[in-house]
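Removed from the display is one protein chain of the complex; every other protein chain stays in position.
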Amino acid sequence: MTISFFIIAAITIVGTAAAMSLKNLVHCVLSLTLGLVGLALLFLLLGAQFVGFTQILVYVGAVAILAVFAIMMTRSAEPMTNLPPASFRLSGVLIAATVFAVLAWAISSATRSLPSQSSQPEVSVNQIGVALMHQFVLPLEVIGVLLTAALVGAAILAMDETGASR
Amino acid sequence: MPEIIDQIFVLLKHWLMGYVPSLLKPVVSAILSVVPVLLAFPLLFAITTVLERKGLGRMQNRYGPNRVGPFGFLQPMADGIKSLTKEDIIPRTADHLVHLLAPVVIVIASFLVYAVLPIGRNMVIANLNAGVLFFFAVGSMVELSVFMAGWSSRSKYSLLGAMRAIAQMISYEIPLVLASIVVIMAAGSLSTVTIVNLQATYTGIFPHWYVFTPWGLTGFIIFMIAATAESNRCPFDLPEGESEIIAGYYIEYSGFKFALFFLGEYLGMFATSAMAITLFLGGWAAPFSFLTWIPSYVWFFAKLLALICAFIWIRGTLPRLRMDQLMNFAWKFMLPLSLINIFAAGVWHYMPAGASRWLVVTLVIAVACVLLSRGLRRNQWFHVRTYRFAS
Partner (left out) sequence: MLGQGILKGLAETARNFFGSYINKDRLTTVQFPEERLPQIEATRDFPFLVYDGTDWDQGMRCVSCQICEKECPPKCIYIVKSADKKPDATGKPQFYPARFDIDISVCMSCQICVEVCPFDAIKMDVDFELSTTDRFGGLLLNKQQLAKSNEYYNKIHPTEAAAVDAALADERAKADAKLRQAAEAKAAAAAAPPTPPAEKTVVQ
């Protein structure tokens, strides 16, 4: 358990760190993908099969490809020569530290409020489906409407103005 | 006796496991499960290449390979030796690491999906709770390797091929998944083993395969069309259209890396075919109850070979699609039809069993199919082509 955890954690951290530090944008995306795979493996290690596989399906299969497409279509994948100014970096570090602090506080307080017995709950796909369709049906539908709106917006943006009648 | 033959590989593994010290048991068990799959499917790949070349030859009134070995059946050996001994050329401006990793990733992803495919009764590497999801998740990694191959080669053709391949794979992955959802709805489980076990029962002599329902048949057809597109096979072989972009994303690969791509592509085709068998054609179950004495793995491979032959037949028949036809077909026909199919499966589930639900569901699907195909045809009339940028 611990050995595999450390290996997977190392993969995740190396992947995400490389995603921030590499020069070539495509390399960044590929190493980010590695980090996402590591995250998925962490989920699997915790016994959350559904979340783990969904992580791979959505992030590796779709989001990474989307990022790659975005890079290929907006700017050249050549390594950047001009680095961002120092103030950018400083503010970046500040934001990262703040986010980390908030998350750490949230997680540590959440673990305190949890019941002490830590038996792994067996969450099956069935239960997730039932929860989504009963307890969380409104948020699910709202997300669905939001995504549909985004899709329609994207289609309108991509529509050829001259040939709109077709 | 038939039970023993049916379970012979399982029993063999148990017998071998008896001699293994308990500390090594998990490792040896994994190796004993994985190695046969790693041997069987590349062997099937070798057989398929010969069958494909011979079959295509016969469809075009040629002989096909007939020189190496009896009837040319040792041709894959010769091909393998050739590709192993060929020079491995890497373009000078290529991204060396990514260029090297791409074929490795595609082969790994293609092999990983076999973990959840039940090859026979009790013969599956990992019975995952979310097996079908695992299949599609790992299968989506292929797209990434295709992009890696196309981008790292630093060639126009490979980049174009990769872009085409990714666009096509993403478009057809949606109908692929939606087509399999009907089965998941009916089975109420994402586990491939459970899905097959549910189909391996019989009423009289007829089995309960999902393909023998209106929504199952539609789902199976959609799944197979999408699987053809996913595995970049004819008539959806635009990403590697030899006449336009030579070989697409693996144009800059030679020697063994090229062979790895080839292997990965065929393994992907077998895997999606095997998934179609698992979901719709009853997996390892015999087609009639009186044929259950034939071992389950024989049935699985017989079905797989039948689907492969169908793939070859299609390849020998149809010409390549154009890019806009491909996309129109995916988004204007396959996607709506698979959504309606899900609806039809829901109707089937809530209607009382009998002739009435057969009628209603068939009608729903048939009307949708006719209307959608008319919509697809409407834009097909010849018209003067306008060029946006040239004029």
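Letters A and B name the chains as they come in the text, with residue numbers starting at 1 for each one.
Everything below uses one rule, namely that a contact is a pair of C-beta atoms (placed from the backbone, for glycine too) under 8 Å apart; a residue touches a chain by one contact, two chains touch by 3 or more.
Owing to the predicted nature of the structure, the values given are computational and were not obtained by experimental measurement.
Considering the whole complex, the hidden chain is in touch with B. When the missing chain is restored to the complex, the residue among B:Phe288, B:Trp313 or B:Trp331 that touches it is B:Trp313.
Although one chain is not drawn, the whole complex shows that of B:Gly55, B:Gly219 or B:Gly268 it is B:Gly55 that touches it. By the touch rule set out above, subunit B reaches the unshown chain at residues 55, 58-63, 313-314, 316-318, 369, 373, 376-377.
Just so we're on the same page, only the chains that are shown with their structure count from here on.
Taking each chain's centre as the mean of its C-alpha atoms, subunit A lies 28 Å from subunit B. Across the complex, subunit B meets subunit A through its residues 95, 98, 128-130, 133-134, 136-141, 143-144, 147-148, 151, 163, 166, 170, 173, 188-190, 388. By the touch criterion given at the top, residues 24, 26-27, 30, 33, 49-50, 53-54, 56-57, 60-62, 64-65, 68-69, 72, 77, 124-126, 160, 162 of subunit A touch subunit B in their complex.
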